[in-house]
Structure formats: structure tokens, C-alpha cells
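Note that one protein chain of the assembly has been removed; the remaining protein chains are unaltered in position.
Chain naming follows the written order as A and B, and within any one chain the residues start at number 1.
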Amino acid sequence: MTPRRAEHIALGLMISGAFLALAILFFIIAVIMIKGLPHITTRFLLDNPMDMGRAGGIFSTIVSTVYLLIVSLIIAIPLGVGTAIYLTEYTVEGKITKIVRFGTECLAGVPSIILGLFGFILFVIKLGFGWSVLSGGISLAIMILPVIIRTSEEAIKAVPQSFRDVNEVLGGSKWQGVTRLVLPNAAPGILTGVILSVGRGIGETAVVIFTLGTSLRTPFSIFDSGRSMAVHFYIIAREGISMANAYATAAVLVFSILFINIFSYYLMHRFVKGRT
Amino acid sequence: MSAVEIKRNERIIQRIFLVIAFSSIFSLFLIALFIFVEGLPMIWKVGLKDFLLSTRWAPTKGYFGIFSMIVSSFWVTIGALLFGGPLGLMCSIFLVEFASFRVRAIIKPALELLAGIPSVVYGFLGVVYLVPLIRDYLGGPGLSLLTSCIILGIMILPTVISISVDALVAVPHSYREAAFSLGATHWQTTYMVTVHAAKSGIITALVLGMGRAVGETMAVIMIAGNALKIPLSPLDPIRTLTSNIALEMGYASGMHRQALFATGIVLFFFVMALNLIAAIFAHRERLG
Partner (left out) sequence: MDKFTRWHVGFFCLLLLVGVCFACSKKDSPKEKGGYTSIILAGSTSVQPFAEKLAEIYMVKNPSTVVNVQGGGSTAGIKAAQTGIANIGTSSRNLQPEEKGLFEIPIAYDGIAVIVNPVNPLENLSTETLRRIYAGKILNWKELGGVDHRITTITREEGSGTRGSFEELVMEKIEIDPGCIVEDSNGSVRELVATDPYSIGYISLGLVNKHVKAVALDGITPSVKAIKTKRYRFFRPFLFLTRKRPEGLTLHFICYVLSPEGQKILAKEGLIPSSVIHGESKLCRQ
């Protein structure tokens, strides 16, 4: 077997493997789009589900999803960014930072069903919040916390030391330096992390179904139950309630992820442009 | 404010941030505490051996053996790795070493889109397209270990590919150039030098993929069949540790609920073992 021969065979193998992988993945997007797009009408997006999801639209699920994400971000962003600020600005590498980082990594590895179990027993039952946006929001916040910490840390670290030096020279306190110079500069990077978590949160089912619940009503107060889009998709797809609506919901989900990704790319672009 | 006051405020702010930083530790601690406090007493009562090694799971009758589920989770993870790992690796090698920049620029965002698609969508497509195929051409009910491995393998592809691509891209060009100057072909360079150099990153990709596979719940419920038996063939239906928790969480109480938490402990160890293996490999790479 000459090296030339091996090269050709290997190349052939790589290309077929790659082609297979990519074909499968594109098939997935294609099927969802082809079967789902025709059913996405303005009525579908603005009407509430009727008849267990057989008819009507998905409006209440959209509201539930957005509401849930907002609550979890309100909890996770201050905690996450705060942690990142602490790790980069207020300490040096030592035992404490190692413990915090280790904790974050472990938290990132917790399977989502365990978070669901934890959230269900602690928030829904023991603390009496019931199936609610609050229970779901806190549980989801715990899930996205590691992502926000990690990306915020990267973003803050990327702010050049010169900024902090200038602050010191001008006699500003550390707090002033952080809030007036470092954070605004790291904002796009932090925002990217936030957007990433939103992407994860939109698709999350195991945590949400046991904490937010499966009610088809539109949640109003933070103690109301609701049904996120991913959970709605899971239920109507599994029970064969409506294939058309299932595909349409999946298509809406894919589009949301698409917009989120595009938005984060745009931000990263701005980030890079603004720095040069 | 005087300098002394500023200094004091700064210290207080630092302490506040310290408290915030421990929030992530706190939630992890709370989760771990909960799971262990609820799960351990039950393991004590039933006996570790009976819990882990008995195949009889009938909680309403007092039997809490999770062995069949441990076996299923184990095989599903390995299987997902077998389907997603090599395929993902081939794809990432292709993208980095052999594809043009334009191709890569189109595919990378597409992969990120796919990574964001909810796992239940993968599960659903698996039920609609893959399950009938397996049932009609390979036998069995279609809902099986094999189906789960394939779907999970596909699910981890985007993760494996993007992290491997990053690892391969990070290999300095000088490595490749050195190999070329010695007369190696592109492929020889790739597998002897580049992939070798990116090994720790690639292993991280694979371990992260496995972590995702072992933790997957809702999609698996849709395609695995949820039978409480040890799979004797890949075409047999299975129930993973995660699916079990999800199926029974709503109504479990008392010792049954504790058993679910105990299952959570086992899952914890699974994931921790995976992370440890990854860390060992990464450490060895750094030394070698």
C-alpha cells in the first residue's frame, strides 16, 4: 500500500463519513422545514392551542417560553456575571477560585433530569411554589448558570489590562473600574453567553416539564403554570395529537434558534469590530 | 468619601461578589445535598448490593434493583459513542484538513443550529423514520437499544464535530509544514501529526458527547421502549436510568421517591467517572 494509495482511500473514507454525517443533519433540518413551514401562519402564532393542541396555534406556549426565559435570565445573569467578575477582578488564582471553577464544571455536567427532579421536589412540592414560572425559572437558571459564568469570564478576561491600569492611574476605585470600563467593554461577549443560554433554554424539556408544568393556559403571574414550546412539541408529537402542528412547532423552534444564532453572530461581529 | 471609607466599601463589595461567586457552588451543593440526603438512607435500607445488582425494579412491591437500567445506560452511552464518535471525527477532519474555507464557513453555522435543536425533535424524527425501518428490516419492536444508540449518536454529532474542529484548527501550522517538508502525504500528516496533536481536544469532544448521551432523557423515552429488562440483543427495548426517573417522578413517594434520588446518585457517579477519564487523558497529554 503506497502512501499515495492510502491517501486516496483515507480521503475517500473521510469524505464519505463527513458526507453521511452532514447528510443526516441536513435531512433533519430539511424534514422539519418542509413539513412544518406550510403550517406556520400568523393564526398559528397568535392563536392559543385548542382541543389539546389538535387545533389552534401555539401562542400561549410562546408566551410561556419567553416568560420562563426572562425569569431564568433575571436570576442567572446577575449571579453568573457576578461570579465571573469575582473570579477575574477580585481575586487571584488560588484555592477559592479552584473550588468555584470546579463547582461550575460539576454543575454543567449535572444531567437535566436530575435538575428536573430537584426542581420538582424542592420548588414545586416542598417550597409550595407549585407548577409555575417561578419553579421553572429558578431550575432553568441553575442549568444555564455555568454557561453564563464561563462565557462572561472569557469576555471579561479579554478586556485588555490597559483599561484597568488607566482606571487605577486616574484614581478610580475598583468598583468604578469594573462598572464603568470593564463591563461595558465585555458586554458583547457576555451577551453572547446569554444568547447561548437562551438557545439551550428554549430547547430544554426535562427540566421544564416537571417544574413549569404542562398547562395550556397563558401564564400571567409568576406563580401560574404554562407549557413551553419544546414541552408542547413533545406532548403533541408523542401522543400523535397532530402531526402538522408538531412539525410546525418544531419549525418555529428551529427558526428561533436560527435567529438567536444570527443575532449572536451579529453581536460578536460588532464586538470584534468595536475593538479594532 | 475618605480613602479609608473607600477601602472599606471595596472590601464589602469584594465580599458581596464572593458570596455571589459561591452561588454556583451553593446550587450545586444544594442539589448534591438533596440527592444524597434523600437517596442514601434508601440505599442503606435496601443494601447497596441489592440496589445496584438486582434486576427487579418493582417499587410498588418493594423491589428496587436498578441493574438492568445501569446496563442499559452503559450500553446506550457506548453505542452513542460508536455511532457519533468516528462519524463526527471523520467529519471534523474533513472540514479542517480537506475542505475549502467556503465549505467550512457554511457548515459551521449549520452545525451550531443543529446543536441547538431540542433533543425531543431528534427523538420524534427517530420514532417517525428510524423505528419503522429497524422494525421492518432488522426485527424487534423497533423501539430498542440500537435505535437509541443511533439517535443519540446523531444528537452528539454537532457537539463532537465543533469541539474537534476547534481542537484541530488549534494545531499550529508549523506541525503540518514540518511533516510535509519531511515528505509525508496530506493524509499521513493528518493522522500521524495533526490528530495526534489535537488528541486532548478530541477526547474532550468525545467525553462531552458521551456526557450528553448519558444525560439524555425525553428523547430516549420516545425511542427506547422503556422495558425493564436487560437487553440481550441490540434490538431489545431498554430503559435507561434517566428515563426511569422521568417516568416515575410524578407519582413516586416515600421509599420509591428516595430510590429515584438514589438513581440520581448513580448518575452523578457515571458523569463524574466520565469527567475523570477525560481529565486523566488531558493530563497525560499535557505531560507527554
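Definition applied: a contact is a pair of C-beta atoms (placed from the backbone, for glycine too) under 8 Å apart; a residue touches a chain by one contact, two chains touch by 3 or more.
The model shown is predicted, which means the values in this text are computed figures rather than measured ones.
**Q** Touch as defined at the start, partner being the missing chain; which of B:2, B:60, B:100 or B:181 qualifies?
**A** Reading the full complex, the residue touching the unseen chain is B:60.
**Q** For a quick check of understanding: of B:73, B:204 or B:226, which residue touches the chain that isn't displayed?
**A** For the chain that is not drawn, the touching residue is B:226.
**Q** For a quick check of understanding: of B:47, B:132 or B:172, which residue touches the chain that isn't displayed?
**A** B:132
**Q** One chain is left out of this view; which of A:59, A:163 or A:223 touches it in the full complex?
**A** Residue touching the chain left out of view: A:223.
**Q** Out of A:109, A:177 or A:213, point to the residue that touches the absent chain in the complete complex.
**A** A:213
**Q** Mind listing the chain B residues that contact the chain we can't see here?
**A** 1, 9, 12-13, 16, 56-60, 131-132, 135, 140-143, 221, 225-229, 237, 239, 247-248, 250-253
**Q** Using the document's contact rule, name the residues of chain A that touch the chain not shown here.
**A** These residues touch the chain not displayed: 50-52, 124-125, 127-131, 134, 175, 213-217, 220-225, 235, 238-241.
What we mean here is this: only the chains that are shown with their structure count from here on.
**Q** Distance-wise, how many Å sit between the C-alpha centres of chain A and chain B, to the nearest whole number?
**A** So the centroids are 17 Å from each other.
**Q** Please output the residues of chain A touching chain B within their complex, sorted ascending.
**A** Counting only chain A, the residues touching chain B are 3-4, 6-7, 10-11, 13-18, 20-22, 24-26, 28-29, 31-32, 78-80, 82-83, 85-87, 89-91, 96, 99-100, 103-107, 109-118, 120-122, 142, 145-146, 149, 173-175, 199-200, 202-206, 209-210, 230, 233-234, 237-238, 246, 250, 253-254, 257-258, 260-261, 265.
**Q** What part of chain B is in contact with chain A in the complex they form?
**A** 6, 9-10, 13-14, 17-18, 20-25, 27-31, 34-35, 38, 86-91, 93-95, 97-99, 107, 109-114, 116-122, 124-125, 127, 129, 154, 157-158, 161, 184-188, 190-191, 211, 214-215, 217-218, 222, 242, 245-246, 249-250, 257, 260-261, 264, 267-268, 271-272, 274-275
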